[in-house]
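Everything below concerns the one structure shown next.
As you look at this complex, bear in mind that one protein chain is not there, while each of the others sits in place.
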Amino acid sequence: MKRNRGYQILANTVMLLVTALVILPFVLLLMSSLTDENVLLANGYSFIPGKFSLGAYEYIFRSGDKIFRAYGMTILITATGTVANIAMTALFAYPLSLKKLPARRVITFLVFFTMLFNGGLVPSYILWSNYIGVKDTVWGLILPNLMLSPMNILLMRTYFETSIPDTLYEAAQIDGASQPKIFTSIVLPLGKPILVTIGTFSALAYWNDWNNGLYYITQRTDLYAIQSLLNKMVSDIQFLSQNSGNVSSDLAATLSKVPSTGVQMAIAFVAILPIIAVFPFLQKYYSKGIALGAVKG
Amino acid sequence: MKKKMSKPLAVILAAAMSLGLLAGCGGSGDSVSGDTQTAAEESSGEGSNDSQESADSSDMHTITMALIGNEQPRQEEIWAKVNELVEKDLNMHVNFIVLGYGDYINRLNLMLSGGDKLDILPINNGQAGSYINAGQIVDLKDYIYDYGQDIISSLGEDIATSAAVQGVVYGTPPNKESASRAGIVMRKDIVDELGIDVDSIHTYDDLTSVFEKVKAAHPELDCIAGTNILTQVPTWDPLMDQFGVLPNDGQDTTVVNLFEYEDFVNHARLVNEWYKAGYVKLDAATTTETSQNLVKAGSLFSYFSPIKPGFLAQENVVCNQEMVTAYIDKDDGSVSNIICSNNVNFFNWGIAQQSEDKVKAMQFLNYCYSSPEWNNLMNFGEEGVDYEKMDGSDIMIHYPEGADTASLYHFNMGWMLPNQYLGYVWEGNPEDVWQQYQDFNDSATYSKAFGFFADTSSLSTELTALYSVYNEYMNSVSTGSVSDFDATMKDFNDKLYAAGLQKVMDLKQEQLDAWLASQQ
Partner (left out) sequence: MKEEKVVAKTTSSRMQKFKTWYPLFLMMLPGAVYIIINNYLPMLGIVIAFKNVDFKKGILASDWVGFKNFEFLFSSSDAFVITRNTLLYNIVFIILNTFLGILFAIFICDVTSKHLKKLYQSAILFPFLMSMVIVGYIVFAFFSMQSGIVNKTILPALGREPIFWYNEPKYWPAILIFVNTWKGVGYGCLIYISAINGIDPSLYEAAELDGAGKLKQILNITLPSILPNVITLTLLSVGRIFYSDFGLFYQVPRNSGMLYSTTNVIDTYVYRGLMQQNNIGMSSAAGVYQSLVGFVLVLLANLIVSKVSKENALF
């Protein structure tokens, strides 16, 4: 340990620097959202609010329970979607990680192929909305696109393949364990690090998603998740301010009610606040998977 | 490797596909239909808007109408009332879909492509060509004459059928002020302080001395911002996309390149001088803040805007202080107030290709142009709750005294709803505002190409390249933020021609000549 003292200092210095670089913009974001709108526009952004104001947050929360309902939706779809995602990914990735699986290369290729080619938005919209009928239902937020990512399958496959020794499977098979048994007693415990990682990716994807809300929710806006709601605010603001140069007098009246950048900063902060709060609690799951020895014994 | 793989690959793919189809339909069909049921139950428990659908007569035709605007509090209640009205007058039901400004293009496109239930939709003139080209909307020409008598009588036949691309009428314009007289909006306190004579401001050149004074007295202020400095006071008919325009208020019928057109180049040069002198906001080309917000924050002196009757009252509120306006006219001092196809037809009402009963859809649209009750309900909500008449007036309305305005229905999209002229007038406008709008329109110069829409869809490859060049230069030219003006303009034009500008101009010219000949 002593020998590694220099190394520890190096590692910690670099990572502290990285951490600062990562967190500073968030501080700026928060501070700008707390700065009085007029001061922000006149003096520009600053780490220290020239004049403190909660105006931006008042603007957002004026819509009242809509925001809280949307938080609820987000939590619901994130939880459901992530569980389904991890389960499906793991169930698919484990067989694919076995070198003797028939047609393994072909299946891997077919999975990979979907990462490259897609039919575009319109065909998938027609399929999900007209044939499967997810439009204006909560399924519209959960099912399309997010429930299984080919990328995650391949990453998990690689992990299983390299981190779980074949000898463990062989031993289990000699003991007469069935495949489901092997999956639950060897693959899942040993794969914990990657399961948590993929789970995190999936949860973030669900949390950050607003596309599904945009495409599949048209009339039941009470189903909007938080990002859909906030993104709608932001895209309206952007459209109106960017078109201010080219519109006729028609839009000018509407334009006048466009809130300023401070509100958008506040919106961004509101959207990520809960997940920032949850982050520290997730951390313990990233710790090492169960030591190999424990399983062997 | 590829060869070896292809055969088993094909077999497996085929097998998997057929298997998946069965499994997919069975499995997901179950779960989804189960859920839509619960979803429906939920929403009907919640309320009002579903009651209209389940109400009674299932034989009643339901129109689905898309709107652009903000969702409103109490909209379900208002829509129920609209349905009562429509049921009584037309024996139909109507179902609304509200789209946001930022997402309407995407959503309409999906709804049209996906064949969703949709009858009536707002069509922005920029999208009209592609909708027509892709067969997504209906040619209204015959429907208007057969079922749209009220539309013709309220707009006049010329205007009602003015949105015609190569003879295809894609939609009917709402009744609104369409002229585009524009000018500069300035902070009154500064104008007073520096003794600026507002009445003497008529042209772009007049502004230079004003900005000079302001900059000298208030170096901390930006004199002007916005990407509309050059385009807000057009002396040309843009023929929709600005690639090939008609100069001289659209009175010349020879298509020219806007970016070589004398008026445009001179103004652009002037704005560039302003920029170099520090009058224009340094970040004008990239800011996403509206000019009004900048004025409110105290960092901006003035901006360009269209100016219409009742404008100043609204602007004072937005900027949180008193403003003054001056019309900016042509360089020779003559009035610049031109009406082109795209002013009148900014957002039009069209019928989607998938509409199940186009005749009923047209009858409904016709009704929207003729019913004051419908327009008032949609625009301002319920009388006595969302608004009340002002004392001593039959036509002026405002919020009820002491009401919490945030919880009231106030769609306020008169400029887009079919016929606001039939409805009430909101507080702050002159009482005869509709008449003023009409006079305003009548006083304008109509472009020779009014009612003409070029169909350039056959040149989409060239247009893509043109838009790319346009985006590259336009904002910096519009805000004057270029270092070498002449070199930039030369590059700009060279690239436009390389991208196929001449082809587009020639096509427009050809179609315009044919159209003009057919008008005589």
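Here are a few things to note about the model shown:
First chain written, first letter: the chains are A and B, and each begins at residue 1.
Rule of thumb we're sticking to: a residue touches a chain if its C-beta (ideal position, glycine included) is under 8 Å from a C-beta of that chain, and two chains touch if they have at least 3 such contacts.
Just so we're clear, the structure is a prediction, and the values are computed from it rather than from any experiment.
Checked against the hidden chain, the listed residues A:69, A:105 or A:220 yield one contact partner: A:105. If you put the hidden chain back, the residue from B:83, B:136 or B:355 that touches it is B:136.
Only one residue in the set B:145, B:261, B:399 or B:467 touches the chain that does not appear here, and it is B:467.
Interface note: of B:105, B:198, B:277 or B:403, the residue touching the hidden chain in the full complex is B:105. For chain B, the residues touching the chain absent from view are 1-2, 13, 16-17, 20-21, 23-24, 27-28, 105, 109, 112-113, 115, 126-127, 129-131, 134-136, 222, 241, 281-283, 285-286, 288, 353, 460-461, 463-465, 467-468, 471-476, 481-483, 495, 498-499.
Counting over the whole complex, chain A has residues 1, 3-4, 7-8, 11-12, 14-16, 18-19, 21-23, 25-26, 28-29, 32, 43-46, 87-89, 91-92, 94-96, 98-99, 101-102, 105-112, 114-120, 122-124, 126-127, 132, 143-145, 147-148, 150-151, 153-155, 158-159, 161-163, 178-180, 183, 190, 193-194, 196-197, 200-201, 204, 208, 231, 234, 238, 261, 264-265, 268, 272, 275-276, 279-280, 283, 286-289, 291-293 touching the chain that is not drawn.
We take it that only the chains that are shown with their structure count from here on.
Taking each chain's centre as the mean of its C-alpha atoms, chain A lies 35 Å from chain B.
Residues of chain B touching chain A in their complex: 5, 8-9, 12-13, 16, 28-29, 31-33, 35-36, 39, 43, 46, 70-71, 97, 100-103, 106-107, 110-111, 113-116, 176-178, 180, 226-228, 231-232, 288-294, 296-299, 305-308, 311, 314-315, 317-318, 343, 346-347, 406, 412-413, 415-416, 478.
Considering their complex, residues 37-42, 62, 103, 105-107, 109-110, 121-122, 125-126, 129-130, 132-139, 143, 214-215, 218-222, 232, 234-242, 244-250, 252-258, 260-261 of chain A touch chain B.
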